[in-house]
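Note that this complex is displayed minus one protein chain, with the remaining chains in position.
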Amino acid sequence: MDKPWNNKAWFFVLPVFLLVALSAVIPLMTVVNYSVQDTFGGNQFFWAGTEWYTEVLTSSRFHDALIRNLIFSGIILAIEVPLGIAIALSMPRKGIWVPVCLILMALPLLIPWNVVGTIWKVFGRTDIGLLGYTLTAIGVEYNYVSNAVHAWITIIAMDVWHWTSLVVLLCYSGLVAIPEAYYQAARIDGASRWKVFRFIQLPKLKRVLLIAVLLRFMDSFMIYTEPFVLTGGGPGNSTTFLSIDLVKMAIGQFDLGPAAAMSIVYFLIILLLSWVFYTVMTNYGVERGK
Amino acid sequence: MLELNHVSKQVGRETHISGVSLSLERGSLNVLLGPTLAGKTSLMRLMAGLDRPTSGQVLMDGKDVTGVSVRNRDVAMVYQQFINYPSLTVFENIASPMRIAGVGRKERDRKVREAAELLKLTPYLERIPLNLSGGQQQRTALARALVKGASLVLLDEPLANLDYKLREELRVELPRLFAESGAVFVYATTEPHEALLLGGHTATLHEGKITQFGPTIDVHDRPADLVTAKTFADPPLNTARVRVTGGHVHAGERHLGQLANAPPDGEYTLGLRAHHVSLAANDRYQTALTVRVGTSEITGSETFVHLDPDVAQEGATSHWVALTHGVHRLRAGDSLTVHLDPSRYYLFDTSGVLAHAPAAH
Partner (left out) sequence: MARITLDKLAHSYLAAPKSDEDYALKQIDLDWEDGGAYALLGPSGCGKTTLLNIISGLLTPSAGNVLFDGQPVTQLSPEARNIAQVFQFPVIYDTMTVAENLAFPLRNRGVDKREIEQRVNDMLSTLDLTDKARRRAAGLTADEKQKISLGRGLVRHDVNAILFDEPLTVIDPHMKWQLRTRLKELHEQFEHTMIYVTHDQTEALTFADKVVVMYEGEIVQIGTPEELFDEPAHTFVGYFIGSPGMNILPAELQGSTLISANASFQLQRNYPVLDASHVELGIRPEFVRVESASAKQSDSPSLPYAITSVENIGRHRIIRGSVAGHALDAILPEGKDVPSEAVAVFDESHINVYSDSHLVKPRA
């Protein structure tokens, strides 16, 4: 009697399961496997227990990279979310400019990461890059290769340029879905532009903002290509984020055990922080009502 | 014939439908009547096969179709929102289910034109739905459901978004269309008035349960219980707590007349329809009741007088409405004597079950 709702459905889901198993679960398990063992090469492994985890969690190298990541993601969210909302708010709702704006906004999203890195790398060079040359010409000593602050600013600028569009497009879709009657009612109630934003637009954007924040957080926390292309993590270790450090450790030094442990920790941190964002944002304002 | 056997639907901890048993004949029009969230749409989704019941059985012409998905069920559905293919003309829209079914071109043409004629869509066949009025869009959706020749046609408040007058006209036409096609028709509505105009059979829904099912006018005239009577009343049912002793009805100290074929002595809830509260006394309306006038609403031919019977004296458990012919201008707050006919009383016992109903006329 209680047979599955539609047996055919499983046939369609099965390939995806296999794909996910091959692409995610099996590699993840391999990494877990590495993270609890030690090797001296020659495919010989020894049980290491939690040794690597302890080493990773207590190393100052890991702490420094983690702090860099947190600061970077914080800055990215603090710039991209308000900026994205602001741009979305100022975009036209109807008329011939709508498709123009949408295409302009979508353009950066179409460019691959490494190309973005190269574009900015060239753009910022003081000898041939438009930005670097201009800055130098007007007397600013701009050099991302030797100045850590300059390197950071360049990476942030890259990310903002590349990804703010995503926030804009998400917010814009949320804004156009608000019925006209809300704006009319607010005008009649004498609400200011700010109050319209605060009490109508922002609450109605909550869902899309949640998605935008999650996507931007996860993505910025995994930043790799931009610093890698630009300075390879330098100058010094100033742009060595967790992902870069991980690659250095795993491929540069071939420390598979600690690298695997770090991967796991890194993964758990992203998962934990995403969950925190999600819970905080979905619960915001709910308790007050009950 | 569509049969539901003890069908229930549980979503998480909430019960949407609980223990519904129904059997609906082919060629019949069945109204699901109940307020918003009573379970009308949930029940229709179960009938269609869009949802699977948590327990119970759905049978179509005797065959168990409980687990069969909507694709394999030969169902047509029309929603409150006007849903058509936006890029297809009215003609193509109506023809679409037949194209999918592989009906021949000639046959398709003939059927589309027939349905268009019935639903007064002939002049618009080459237009795109979005350029039509709401009524025309919904008639397109209805025509599509009609030509599909499905054995089960579900209409979920199909007229709710249409103009009052247009609704009135379509309501007259719909039962005729239904009778001709030989399918099982189910029509959900929140409006008692609509159920009465459609006729056929009515199932009243309350909190996911069917409280009564039968010929529409019977359910209206002899509601099985208080909940059904309230669901099937517009204006709302007037109620009061009364005591019956030897056929005499008392509300508090007030005598409200004597009943023929009275139920046993005891406590009851009196139910009285708005058009059975008269402003004038005559040989039948002999029981006088003094009330305070609330608002009066004049429609031009009738007046709805809102009344506040003295709760302590008359035991009223609701605000009362009197529906009277002609125009009566009454001042709010004034005291007024209305007249009741005891032969029009409904009595419900303490558990809400019908104990006495007016004789049929």
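The first chain written gets the first letter, and so on, giving A and B; residue counts start at 1 in each chain.
Note that contacts are C-beta pairs under 8 Å (C-beta built on N, C-alpha and C of every residue); 3 or more make two chains touch, one makes a residue touch a chain.
Bear in mind that the values here come from a model prediction, so they are computed numbers and not experimental data.
Although it is left out of the displayed model, the omitted chain contacts the following shown chains in the full complex: A, B.
Residue in contact with the omitted chain (choice from B:321, B:340 or B:354): B:321.
Only one of B:214, B:235, B:263 or B:352 touches the chain withheld from this view, namely B:235. Considering A:30, A:146 or A:184, the position touching the chain not shown turns out to be A:184 (whole complex).
Within chain B, the residues in touch with the undisplayed chain are 35-36, 133-135, 163-166, 168, 172, 190-193, 196-197, 199, 217, 220-221, 234-236, 273-275, 294-295, 297-301, 304, 306, 321, 323, 327, 332, 361. Listed by residue number, the positions of chain A touching the unshown chain are 179, 181-182, 184-185, 187-192, 195, 199-200, 203-204, 285, 288-289.
One rule holds in what follows: only the chains that are shown with their structure count from here on.
One finds 54 Å separating the Cα centroids of chain A and chain B.
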